[in-house]
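The complex appears here minus one protein chain, its other protein chains still in place.
Labels for the chains are A and B, by order of writing; each one numbers its residues from 1.
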Amino acid sequence: MKQKGWKDLPPGSVVLEGGSAVNFKTGSWRAYRPIWNKENCIQCLLCWIYCPDMAIKVKDGKRGEFDYDYCKGCGICALECPGKKGKNAIEMIEEGK
Amino acid sequence: MATGLTLKELSKKEDRFTHGHRMCSGCGAPTVVKMVLLATDYPVIASNATGCLEVSSCISEYTAWKIPWIHTAFENAAATISGVETMYRSLKKQGKIDKDIKFIAFGGDGGTYDIGFQSLSGAMERGHDMLYVCYDNGAYMNTGIQRSSATPLGADTTTCPAGDVIPGKLRSRKNLTKIMGAHNIPYAAQASPSHWMDLMKKVKKAHEFIGPKFMNILAPCNRGWRSQTNDSITLSKLAVNSCYWPLYEIEDGVTKITYTPKDKVPVADFMKPQGRFKHLFAPANEWLLKKVQEEVDKEWEKLKKQAECGC
Partner (left out) sequence: MAKIVAVTGNEAVANALRQASPDVCAIYPITPQTDMMQKYASFIANGKVSTEPILVESEHSSMSACIGASAAGGRVITATSSQGLALMWEMLHIASGDRLPIIMPVVNRALSAPLNIHGDHSDAMGARDTGWIQIWSENAQDAYDNTIQAFRIGEHMDIRLPVMVCLDGFIISHSIERMEYLEDAEVKNFVGEFKNFLPLLDLDKPKSYGPLILTDYYHEYKRAQHEVMTKVKNVVLDVAKDFEKMSGRKYGLFESYRLDDADIALVILNSAAGTSKDVIDSFRNKGIKAGLLKPRLFRPFPYEEVAEALKNTKAVCVMDRADSFGGYGPMFMEISSALYQLKEKPALINKIYGLGGRDYMPSHAELVLNELNEIASSGKIRIVKEYIGVRE
């Protein structure tokens, strides 16, 4: 991306677009990748509330896929997931494997 | 009051703190912010003290804040938001603004307990209609894990390192939540992201009072605590269940414990997984570990008495 010159900067370094961090993808930070095993999911949404990176998509109150553009692979969701009958619905695997 | 406080309902709300922020993987602070904002059913404007949250959430043209947000410096998140709030009141009085807006200041423990203490105390005393949220990770993390007055007894930090002669921090934490309660503000509370419902109820409650409110929220930092990236929620649960971080509120001067652990666990359970306490598990430092437990017990008993007598 071409960097702006000083004449094109917003006055006072104010960031004019709220939530523009969505343009900064953090998925590449991941060393481990969470995998969602739908069949073990009880839709409790604990993974969603505990995810520090808002990387679990939820639509109409239902959990969807991970948002790998932003997921940093911390593993909190996997650790906190109750799963079904003791069977975890999230598994962490090494990235790139 | 708890209406809408189901995860299902909450998940339908828009994130006002977005992904794309650059806090470390597994950091507790963004979860705290997300919960606070999810529990805020009003238009809201926030200020933020310099620190991990601030430097990672607004960099060049990337801001994770979908709400109006202002960072000015380290020690003055309270003073800064008090200015915003005063302008709001002025314009409202003049009929130039009609919306109801809430004001929140976020500061780390360094920016709140230490360098920002005066600014916080002043803003609370002045009675601004605002909520101050301290995300307490127990050290100056942004500058590399230096001791603050929120650093727990015995912890190893870069300025109170555990050495052969001195076993880490030898002073106990400042009890900021109680100090804020003593400001005779309508509401002060302590919360933990592990207990999300309790946390959000408190935020909702706080917003219903007009005047200054304070919340101290535990925010595990896997870098500074030298723990795992996946354990911020587990550790905050242990902090609560060991009564190291009791959940309570002080409403109009009356203390109420909002969660009593069924089985109080030893504080060592909370400390063991954290590298910053590793040295305390060496035989030579047993006395200090014991002291930590004694202090936690003493504080917990004091808190219970306070809650019992309704004072």
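Basically, a contact is a pair of C-beta atoms (placed from the backbone, for glycine too) under 8 Å apart; a residue touches a chain by one contact, two chains touch by 3 or more.
Predicted, not measured: the structure shown is a model, and the values here were computed from it.
Screening B:Leu10, B:Cys24 or B:Ala79 for touch with the missing chain picks out B:Ala79. In the full complex, subunit A contacts the hidden chain through residues 3-7, 9-16, 18-19.
One chain of the complex is left out; on subunit B, the residues touching it are 43, 45, 47, 54-55, 58-61, 63, 65-73, 75-76, 78-91, 93-94, 97, 99, 101, 118-119, 121-123, 125-126.
By definition in this document, only the chains that are shown with their structure count from here on.
Annotation: 23 Å between the Cα-based centres of subunit A and subunit B.
The touching residues of subunit A, counted against subunit B in their complex, run 15, 17-26, 29-30, 44-46, 48-55, 58, 60-61, 67, 69-70, 72-76, 78-80, 92. Note for the complex: subunit B touches subunit A at residues 7-12, 15, 17-31, 34-35, 57-58, 60-68, 193, 196, 228-234.
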